[in-house]
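The next block holds one structure in the form of structure tokens; read it before the comments.
Partial view: only certain chains, each at its native spot in the assembly.
Naming follows writing order (A, B and C), and every chain is counted from residue 1.
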Amino acid sequence: MSAGRPSAEERPALHRALGLSDDELARIVELLGRQPNELELALYGVMWSEHCSYKSSRRHLRRLPTAGERVLVGPGENAGVIDAGDGIAVAIRIESHNHPSAIEPHQGAATGVGGILRDVFTMGARPLAVMDSLFFGPPDDPRQRWLVEGVVSGVSSYGNSVGVPTVGGELTFDPCYAGNPLVNVLCLGALPVERLVLGRASGSGNLAVLLGSATGRDGIGGVSVLASAGFSGDAGDLKRPSVQVGDPFEEKRLIEACLALLDAGLVVGIQDLGGAGLACATSETAARGGVGMDVDVSTVPRREPGMAPWEVMTSESQERMLAIVTPEAWPAVEAVCRRWEVRASVIGTVTDGGEATGRLRVRDRGTVVGEVPAASLALDAPVYDRPMRAPSELERLRADDPTTTEPPGDCGAELRSLLLDPSWVYRQYDHQLFLNTVAGPGSDAALLRLAGPGLPASERGVAVTTDSAPRWCAADPRLGVALVLAEAIANLACVGATPAAVVNCLNFGNPEHPEVMWQLSETVDGLADACRAFDLPVIGGNVSLYNETTGADIPPTPVLGVLGLVERVRRRPPPPALSAGSSVVLLGARRVQGVAGAVPSHPLAGSRWAVECRGRRHGDLPPLDPDAHARLTRFVASLVGEAVGQAVGEAVGQAVGEAVGGGDRLLDGVHDVSGGGLAVALAEMAVAGGVGAEVRGIDGHAELFTELPSRVLAATGRPDELCARAAAAGVPAEVLGTAGGERLVVAGLASGLVDLSMAELSEAMEGSLAKRLDAA
Amino acid sequence: MSARVGVVVFPGTNCEHDTVLALERVGAAASLVWHTDERLEGFDALVLPGGFAHGDYLRPGAIARFSPVMGAVARFAAGGGPVLGICNGFQVLTEAGLLPGALVKNRGLRFVCAPTRVRVDSDRSLLTAGIEPGTELQIPVNHFSGSYVCDPRTLAELRDAGRVVLRYVENPNGSVDDIAGIASPEGNVVGLMPHPERASDALVGSVDGLLLLRAMVTAAVAVRAA
Amino acid sequence: MRYSARVEVRLRQGIADPEGATIERALPALGFDDVREVRAGRSFRFEVDAEDEDGARRRAEELAHRLLANPVIEDSEVEVRQTAPAGGSR
């Protein structure tokens, strides 16, 4: 810092307060060839935090496959980008905002949305859709209700106001998250391919321009304190982290201004300011471009008086971007920003050549107050190979399988308890803006028209889904995550989409616990293998560690966002609903194939039934056959895709959900079988269609509730043709029953299993969440 | 000749592109008008679209009504020009005093984005001219502050003069008298909370909004001819 | 001179206050059955330069009427006190 202040050397404990270990300090001294001063130490503190450096997870993440024909930008940039055809690229990214949301749910979730949007428009893409994956404890408790209300209102107020529709997400209630809720947000954007920009600086003498909000003391140390420290369980003795307040209006203007700058070709590189603020944005852009940067903190517009240089450099004030522009372009940049009422200030210059090469130099009114190699902050963070160990009881837990040991119960009552209608959540989200939402929340995946202001005309569609299943991943992280990917692909197929790319958010407990590292490693391997099996690249991700309360880690919770493409979108896909008179057909194998006797034909381990109805979390998960799954989902995607791509003709004016097929339609409705098994899938389709069904010959409660993958329910007016086409595609198909009437009746081989009126089903479904949340 | 419609954009407005698309579907030539513009010559009608002008900070519409364009909008309306406010645009029109009453937070205190059914209650407005009263339309709402309130005298006036143009079949927000849209005494200024532009394509769920927009565009051309 | 102003904006009597009502409904469950008649409003604080307190109050009232409150549904209440000589920074 400025002369007269103690150097870091004189305050030996400082590095520890900043979250740096003694070894890390030694490494810094080695890199610099001297002791760092306070400012420099603060820079390393934030940049080498788990949150920014991925130091515990990096060596594992390298095992994920990232290459693919369509990939334009893979992991490492702000968002992954694929080529969607017709000159349009699609950018996508997912991120967690777990810890801030736990203490200020509204602002925590809101700023999470703001951050993920910036990651996407940084790439030159207009954000077109948001999704949110939410995990809470059971909503019957006032604190959980406060969290749910706050998080949902935060996503709603920020997303709606900034003008990006939230088109889907997930909602999980499990006691494991009571002390540590998870809030993951995904954003998808699109851009004309030629507008693609990367977050890198270049060109000696170019200007570093800070756009957006003034800088305050928001989230200073927040990165390390919020993201790298677990909760003690007692909010009272928390070192009070400063939570940021989001400003969607500023972000809206920032989006418009940045896209206008990019359209006009006025910037050389651009980068959002997220965790670690200017420290991160300046060092990353410089390091990626292989240049240096000279920043003067006195030129940074402040919201508060008396901020020290290290505060300015590490502040996480929201709604800011760093653009690199040529001096010649600066007047034009200023003009664009003035129109959008966005503050723009030159805060530094790009340096290259001589001893400046690769150096990040921080000045205060001209005086150098810190200088480090930019790459040492951004790229040279330590990489840890933390000890890993499978849980000692693994064998015993796998053997503790509910499939064989839990007796059947009242299937109707259990089914009712498993129904959950998330519309309480998504009714609060604008999910229609841009007029692209062909299938919105309530569908297996969101299907969007690939259109937006400034994009080339196209008939293509893009589909996206987020999926997770902590109950599977807790029982077996490696197979669990593969099953999650399979489910996501099935969800995409149900709206006619072929998967194209994966992003992931790995929410785990404390990486200093060897079991957690084992879970992480198994998850990465499981995901890597599954992605290879389905030939999908991972184009981005995020890791959130230290999700624990009083020493108890959350179950491993990988959340996958999977992007799919649809050739032509001219009609809405068949809804996840039954319609009176159609046959109910199960596509995919009804039971575990092969190895007779060795594996139960309808495994229940890891199912919602086992976990939620019986409190049993262990056992052997159902197996996944990637080839069979690929055959099934390709078949479903082609059937639905056919319907979606059909010319509309005179059909304009049809009501919602009717835009498919002719009189005796091949596909009236379609829905994958996932959480809660066949029972829940049937009930959801019945409620959505407002019609009952009669299904016979089900092999007991196990077939009703198993979450055996690779199964899709179809409602069809032409069952023979559907089954014949399935057979030709190598996909098993079987008519289970008929839709119609006022009851959902499921009969087993010997006796009845479920007999519920539509009123009972609707009540269980619609009332479930709203009633519990509004109970206050 | 097709109607020339100006779509007014405040910082924070976000439905302007959707509104332009829907207007084009009914044959209008729509273009964006920035909130600092004060020249509205050459337009046959104006639309204040949905969104969050100035972030909806303070109150929806409270800051936007002071934008330079609003003086011109008021003059345009006073001259009989058709002015339509959709959602946030409706809020701006009430704040600016071009329509009576106010829009307050929804009864449920939550944002609501959902399809709703509305009934045309009067054909004495630019938006409903030629549409049989009683006609039901499916048009989505998308708002946090959409609950219409006004004093009893204003309400009586609105009712008696056929200025309640749309009513909700099932009230989603607690609006007095199920009011979804109202008109000025002359019928040329209309505000409504539902989003007709979001019901302009079967692909996104409904085409019923086109009926309203077509009526407006037809009225605009007629005004110009007169 | 510089004055501090506080403006409280409240829904007018007779206008439904769902926010106040919702809080009130939640109170008994939290053990606050001794609390009632909850009304929710908004408050604004700002500084205003003026010759004297009356001048400051007039400006604050003007701001309240023109911008901060919507007279169709809201009332406002203004308080003003001196802070520091004009030009003084915080």
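The criterion applied here is as follows: a residue touches a chain if its C-beta (ideal position, glycine included) is under 8 Å from a C-beta of that chain, and two chains touch if they have at least 3 such contacts.
Bear in mind that the values here come from a model prediction, so they are computed numbers and not experimental data.
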Full-file chain stoichiometry, since only one instance of each kind is pictured: A x1, B x1, C x2
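Throughout what follows, only the chains that are shown with their structure count from here on.
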Centroid distance [mean C-alpha coordinates] between subunit C and subunit B, Å: 31
Where subunit A and subunit B are represented by their mean Cα positions, the distance between them in whole Å: 36
Centroid distance [mean C-alpha coordinates] between subunit C and subunit A, Å: 41
Per-residue overlap in subunit A, given as positions that touch at least 2 other chains: none
Touching residues (chain side subunit C, partner subunit B) in the complex: 11, 15-16, 18-19, 22, 67-68, 70, 72-73
Subunit A residues within the subunit B interface of the complex: 153, 156-157, 160-163, 247-250, 252-253, 339-341, 426-438, 449, 452-453, 569-572, 648, 651-656, 659
Subunit A-facing residues of subunit B, complex: 11-12, 14-15, 17-18, 21-22, 34, 51-52, 54-57, 110-115, 138, 140, 142, 144, 195, 197-198, 200-207
